[in-house]
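I have placed the structure first, in the form of structure tokens, so that the comments after it can refer back to it.
Here is chain A:
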Amino acid sequence: MIIIGWLSDVCLLLGGFLVLTGAVGLLRLPDFFTRLHAASVTETLGAVLLIIGIMLDTGLMLDTAKLILLICVMFIANPTITHGLCRAAAHGGIKPAMETKSPMQNSTPSDSKNIYENQIQTETGVSGKAPK
Partner candidate 1 sequence: MIAAAIVALLITLALTLIRAFMGPSIYDRILAVNSFGTKTVLFIVVGGHALGWFSYVDIALMYALVNFIGTLAVMRFFEQYSPHGERS
Partner candidate 2 sequence: MNEILGHFNYGIVILLMMMGLYIVIASSNLIKKLIGISVFQVSVFILYITFGKITGGNPPIIVDNVDVYSNPLPHVLILTAIVVGVATTSVGLALIVRIREAYGSTDEDDINDIDKNDNFYLKNRSTT
């Protein structure tokens, strides 16, 4: 019993940490695709860990089945949305910030900055600004 309690605590802490990391990544990373990566990957694992932590804490009852269903839904829905969003953004003309000119040659930092600023300017009607 005590071991299950410990396990639940560990799951909750780890899940909370992962979700928090994902949010920091969502806020700090330079362009859309990296943000997508940060949000989706950590979120899927963090969500599952948090829910498993709660499941271990409640014990076996009807809610456990529903929580397993919830894990299934989130485990399927999150990657699907990520895929669709990535595809839509690629079609919609969003370019990665660190685009290389050729596979062999890395772009200089100033280049990537220019590309990024161009991308910001093409988006009209947006009141936000690029993070530093």
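Basically, a contact is a pair of C-beta atoms (placed from the backbone, for glycine too) under 8 Å apart; a residue touches a chain by one contact, two chains touch by 3 or more; residues count from 1.
Candidates were picked such that all candidates are chains of the complex that A comes from, given by their letters.
The structure displayed is predicted, hence computed values, not measured ones.
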| item | value |
| --- | --- |
| Complex member touching chain A, one of 1 or 2 | 1 |
| Contact set on chain A toward candidate 1 in their complex | 8-9, 12-13, 15-17, 19-20, 22-24, 26-27, 32, 35-36, 39, 43, 46-47, 50-51, 53-54, 57-58, 63, 66-67, 69-70, 73-74, 77-78, 80-81, 84-85, 88-89, 91-92, 94, 119-120, 123-131 |
